[in-house]
Structures are given as C-alpha cells and as structure tokens.
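All protein chains of the complex are present and in place, except for one that has been dropped.
Chain lettering (A, B and C) follows the sequence in which the chains are written, and residue indices restart at 1 in each chain.
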Amino acid sequence: MEDIAPILDELVTANRILANEGVLDSFGHVSIRHPQKPDRFLLSRARAPELIQIEDIMEFTLDGRSVGQEPGKPYSERFIHGALYEARPDVGSVVHNHSPSVIPFSVTGRKMRPIMHMCAPIGSDIPNWEIRNKFGDKTNLLVTDMEMGRDFARCLGHRTVALMRGHGSTVVGRSVREVVFTSIYIEINAGLLIKSLSMGDVVYLSDGEIETIAKARAGFTFERGWESWCHRVGRPYVSREWSVGEGYSRSDG
Amino acid sequence: MEDIAPILDELVTANRILANEGVLDSFGHVSIRHPQKPDRFLLSRARAPELIQIEDIMEFTLDGRSVGQEPGKPYSERFIHGALYEARPDVGSVVHNHSPSVIPFSVTGRKMRPIMHMCAPIGSDIPNWEIRNKFGDKTNLLVTDMEMGRDFARCLGHRTVALMRGHGSTVVGRSVREVVFTSIYIEINAGLLIKSLSMGDVVYLSDGEIETIAKARAGFTFERGWESWCHRVGRPYVSREWSVGEGYSRSDG
Amino acid sequence: MEDIAPILDELVTANRILANEGVLDSFGHVSIRHPQKPDRFLLSRARAPELIQIEDIMEFTLDGRSVGQEPGKPYSERFIHGALYEARPDVGSVVHNHSPSVIPFSVTGRKMRPIMHMCAPIGSDIPNWEIRNKFGDKTNLLVTDMEMGRDFARCLGHRTVALMRGHGSTVVGRSVREVVFTSIYIEINAGLLIKSLSMGDVVYLSDGEIETIAKARAGFTFERGWESWCHRVGRPYVSREWSVGEGYSRSDG
Partner (left out) sequence: MEDIAPILDELVTANRILANEGVLDSFGHVSIRHPQKPDRFLLSRARAPELIQIEDIMEFTLDGRSVGQEPGKPYSERFIHGALYEARPDVGSVVHNHSPSVIPFSVTGRKMRPIMHMCAPIGSDIPNWEIRNKFGDKTNLLVTDMEMGRDFARCLGHRTVALMRGHGSTVVGRSVREVVFTSIYIEINAGLLIKSLSMGDVVYLSDGEIETIAKARAGFTFERGWESWCHRVGRPYVSREWSVGEGYSRSDG
C-alpha cells in the first residue's frame, strides 16, 4: 500500500496556506478523502490551521466517527466534510471557512457571482444555506451532526461552493490544490464584487464564459498558485503531474 | 499563596496579542482582577501594549489608587477598569480599545449587532456611552475619575460590550482569554457589518441564536484562538483547563 | 555585444516588486523588449512573479514563438506582450496584471481617471477592452493568440493603460522602471477613487494637469520609487542614469 505521508504533508501545507492567505481564521478546516479508502476522510484534530502538524491529522468514517489515533478533540463540524464526501463521490477535498469578504453575501440579499476570470469555477449559481429553514432559530449555526451535514449537502447539490448564512462558506474540489485555489479566489471575487457594487451596475461573467473557463482550467494553473503560496508559508513545493485542460494555450494567463 | 507570575505572564501575552491583531493601538489597555485579592486589579503602567513587560504591571485598588511598586505613570483611564470590577463581581478581565472598525458605530446611528456566529457573545443590545450626557461637551472624552467610570459601568450594565462615542469600546469577560477572544471578534463583526450594510438589508443573528451560542461557548474555543494568537506574537502557549459548554459537540466549529 | 545579464536581473526585480506591492498575484507577468533585437521580447516561463529567477526568462518573437532555451511552459498570454511590441515601437516594457482595485472599474460603467498627481501618466482616456465585442461570450477572457493580442493593441492605441473587462489591465512604458511605477500608481489611484466616489462628486486632474505632469516626469522619479521597492524585496538597487524632465524642479515632490 502506498505511503500516505506525502498526502498528509500536503494537507498540512493546505492548512498553512489558507491561514496565511486570510481564508481561514483560527476556526476553519480543510480535509481530504482518504486516497486508499474512499469511505474515510482525513482531517486535523480541532486546532488552528496555521499550527497544524502531521501528527494532528485524524481519520474519520463518512459519518464522522474517528478511527485510530486520537491526538485530541475533533472539530465539531467534521460532519460537513463527511456528508459531502458521502453525497459527492467526485469530491476529493473540502474547505470550510469564515472567509471575511464572503460572509457579507451570506447575510444580505446580494448574490455572489463571479466577475473575474480566475473566479469562474465558483459557478453562476451559489446557494446560501439558511440553517433556520430546517433547524429553527435556536441553533448555534454549526453543523454538528449528520442530519445537518446532509441538509447542507443537499443545498450544495452538484455545485462547488455554498454560503452558510451568518457563518461562512464551504468549498469542494477534486483535489486539495483545486479546493485551495477556489477558496482563495472566491475570497478575492467577493472583495472585488463588494467594491464594484459600490460603484454601480456590474457586468458578471456570462454562463458561456464560466463554462469555458471551468472546462479549460488546467492542473497547471493550480500548480502555479500552489508553488507561490507554499513559498509564502515556508513549506516545500512538491510538484504534481498536471493534466492539461482543453486547449493547451487556454490555461490561466 | 499561589505564585501569580503565570497570571502576569498571561496579561503580557494578552497585550501583545491584542496589539498584533489590530484591536489595540498604542493607547488601549487590558487588565485582570487580582486572582487572590478580588478588590484589586492588575494593569500595566501607561505604555503601548506591544511593548509591555512583566515589570510594567502595577496593582490598583478598585478606585484606581496604585499599591506597591510604581514602575511608571499609570494609565489615566484606569478608572474604567476599577469601576467595572467594582460593579461586576463576575468580571475577571477588561479590555479598553480604539478598535478601528468599531468606532464608526459609536459616531453614527447604526447599531452594532452580531451577524456571524463567532461574534454572538457581544450580545444583541450594545449600548453607546455618550459622555456628553452627564459630563457636557467640554471633556477630552476620557474616563479619568471614578465618577466617570461608574457612569460608564451603569451604561454597560450586565452586558459584555459598550461603545464609547468618538473614542472606542470596552469589553468585559470572565477570563483574559475570553475577553481577548471577544475583543478580536467584535472588531471582525464590525468590519463584516460595515461591508454588509453597503450591500443592503442585513440578517442579524436572532436572539435565540445569540443565546444558544453564548451558552454553548466552551473554554476550548478560547484555547484554540489563544494558541494561534500566541504563535503569531512569539509568546509561549500555556494551555488551561477548559470547561466544556452545554453539549460537547457544540463548540465553535 | 553588450551583456544582457543586468537587463535580465532588472526584469527579475520588476517581477518581485510588483508581486510585493500587490499589483501582481500569482498570475500576472512583466516583459521587456530585447535591448539588442527590437523584434524580440524577454518574458519568464509561466511562473508566479514572486518566484521568478533569471534562469526562467525566455526569448520570444513578436508573434509569441519561443526562441532558444525553454526552461518551461510559456505564459499562454504572451501574445499581449508580442502584439504591443509589434504595434508600438515606443514601448520598451509591458505589465499585465489583475490589480485588485482596478478590476472593479472594468466591470462597472465607472471610468477610471487620475485624481492624484502621481497617477497622472495613466492619462485621461483609459479604454476598457471588452473581449465579447469581437470574440463572443464563450471565451475564457484570456488573450491566447495574436488575433486577440492585436485586437487588444488596437484598443490600447497610443495610450498607456487599457483595462480588460473581468480580467485586469495592461500597462506599457518606455522602460521597466516606468512601467512598474505606472502599474503601482494606477492601483493606488483606483483605491483612492473608489473611496472618493463613495463620498460624492470627484474633482479629477484636468487635462492640463495631466499633460504637465506627464511631460515633466523625470527618470529621477522612477529611481526614487525603484530604490525603495527594491529594498522591500531584498533586491540590490542599481541606479540608472536618469534624464531630467522639463524644468528640473518639477519632478515628483
């Protein structure tokens, strides 16, 4: 069986990157599906992302029970991750965050939509999960059991991002590098959009543009970002083979 | 009698953290009630929070007279702290700040209210102390004697935060870690709310949500933030025993 | 033939500066016209600007074919650079960026215009390239062949800056130092203008002011900025002879 140490190392790096880029405060988290056991996922014990070490990573079943070593208390919101891996076989990595420019969209009627090409993969239809709809207005807003996790997974559906009212958002992707990339650029899109909305009517990416960009996004793009983000947090950059999207010259810039 | 050196060390760390997180400029301060003498509190001499050393910490009676060693001039606003410890036996720590996103709420009619789950403990009813009401419009806005301090304490009442018009805000908590946590997240809430207000009507946390979150907030949550904030300022992290709130899995994320 | 190593070194520095000053994210790029072969330009392989080394720099013909060593995949948008060097013999350096305060102007009807003297050289008439006009709304917004590059060059015309809708902007200049300077100050101008527009009607620089400043801008001004920006990224500052603009005392401050 393949050694999963490089995968764990990449997960540590993802935590450090997302903290450094301002996507995760001390209370967000990122997980990956176990590379050998698709019914398991890997997620740190409950600790601030900028501090996570390889020893902090725990293994969970998809319904959120820890398996094997328990270096500490798990995140109470691990059910977000489990329910998404359960509902979406295509998902290989999940980020749950309190990304600061995104939250305002979750508490106002304004729709988050991509305005910049790098942000196209967030999609044109981003739902906002309102926990009150099913669980009333006496919750602490957290997703702390599988019933809640599955309700959130239904809200996300086949999409890449869903906001969570008064709380944050959750992003899914095929790989750690993709989900980190999307998480960073949704925060950037949100910041750009708040500024744009203050100035007048906004031209969003069209559905055709979003589709073209999403199809052509190459692994190479994720590598380019990943290398620089690793550098900023002093983590080694390990290159991955990258598949080229449709049309070699049509990757990001 | 217990050695209070660890307590003093924690107070130094709190000063460094709040400066680094942008809550305190060179002119805010944080105090703790004396762990052995409830009618005394501990507060640095008048110095910028990012520079405070253990030797700078002074002991005061609740009416603001210094006791024992005087390493330098005291803060002229120590009466805020004294009056709050006098009025509120439940309070173990006080932060007075000029937190930059909070001040705009003190000079406009806009009410500060929590919009994000992490910020719920600031409560739904945050008063704004108007010094002019009792002391006229020829003050320098500072709380420089016990009469002013007690007037402010009445305004705060049983709450966690009160704004001070054209000046800043003051936050109270049971412990240093709690008050640091609340101070950081009120600043975050204010920043999120300013952005949200620019985009339309805002959905605030409901009273039920605020109450549920406040009840379930566990010491564990404070530890998670504290560990990462210590790391950022190069201070050692000393873990504390933490009580678990109602419902183990219902802490912050 | 002159050694071009100092030129390559300056190009590396330009990349590092623009990344550090927040003008380039991991996906922008800066090029120079080859100092000895005006029908060639020099541009890094596709890599984040903050990481670029001298070994990453490639040579291209004006239609974007790489010549000589290929340390890696080229930027797919190298055609922006080629088409501009082709159309504008006066241009010695090109920056393509996703500068965060500039993008909002590309997706709203608000015109970018200079409001601060340092920003005058961006000019009073800044076009916004809409890729849909000629290439439809199913592109990925990128300039990935010469037809697109030439269309963009026509939009830019004789000007210094053109926005690109939902994408970023491109800046040209006679030298690397000039183009770096302009790129930094257009971002600053954009940030100032967004704030100003939120407060009411804005007094822009007049055409007379813009013209006077552009004529009097001395190489000395670029040196003053360049020296400090080098310092911030830990790159050596190599002074260049600077020509003085009209009126010695009329440089920037």
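Heads up, the rule we're going with is that a contact is a pair of C-beta atoms (placed from the backbone, for glycine too) under 8 Å apart; a residue touches a chain by one contact, two chains touch by 3 or more.
Note that the structure is a prediction, hence the values are computed from the model and not measured.
Under the touch definition stated at the start, the shown chains contacted by the missing one in the entire complex are B, C. When you scan B:Gln36, B:Gln53 or B:Thr108 for touch with the missing chain, the hit is B:Thr108. In the complete complex, the hidden chain is touched by one of B:Ile194, B:Ala214 or B:Val233, namely B:Ile194.
Summary of contacts with the chain left out: across C:Gln53, C:Gln69 or C:Ser228, the touching residue is C:Ser228. In the full complex, chain B makes contact with the omitted chain through residues 19, 25-29, 46-48, 50-51, 73, 75-77, 96, 98, 100-101, 103-105, 107-110, 132, 136-142, 144-145, 165-168, 194, 197-198. Residues of chain C in touch with the missing chain: 115-118, 120, 188, 191-192, 195-196, 198-206, 208-209, 211-213, 216, 220-221, 224-225, 227-229, 231-232, 247-253.
The working rule: only the chains that are shown with their structure count from here on.
Under the stated contact rule, the graph of chain-to-chain touches is a line, running from one end chain to the other without closing. Compare each chain's C-alpha centroid with the centroid of every protein C-alpha atom shown, and the nearest one belongs to A. Comparing mean CA positions across the assembly, the chain most remote from chain C is B.
In the Cα superposition of chain A onto chain C, the rotation angle, rounded to steps of 5, is 90 degrees. Chain A and chain B have Cα centroids separated by 33 Å.
Residue positions of chain B touching 2 or more other chains: none.
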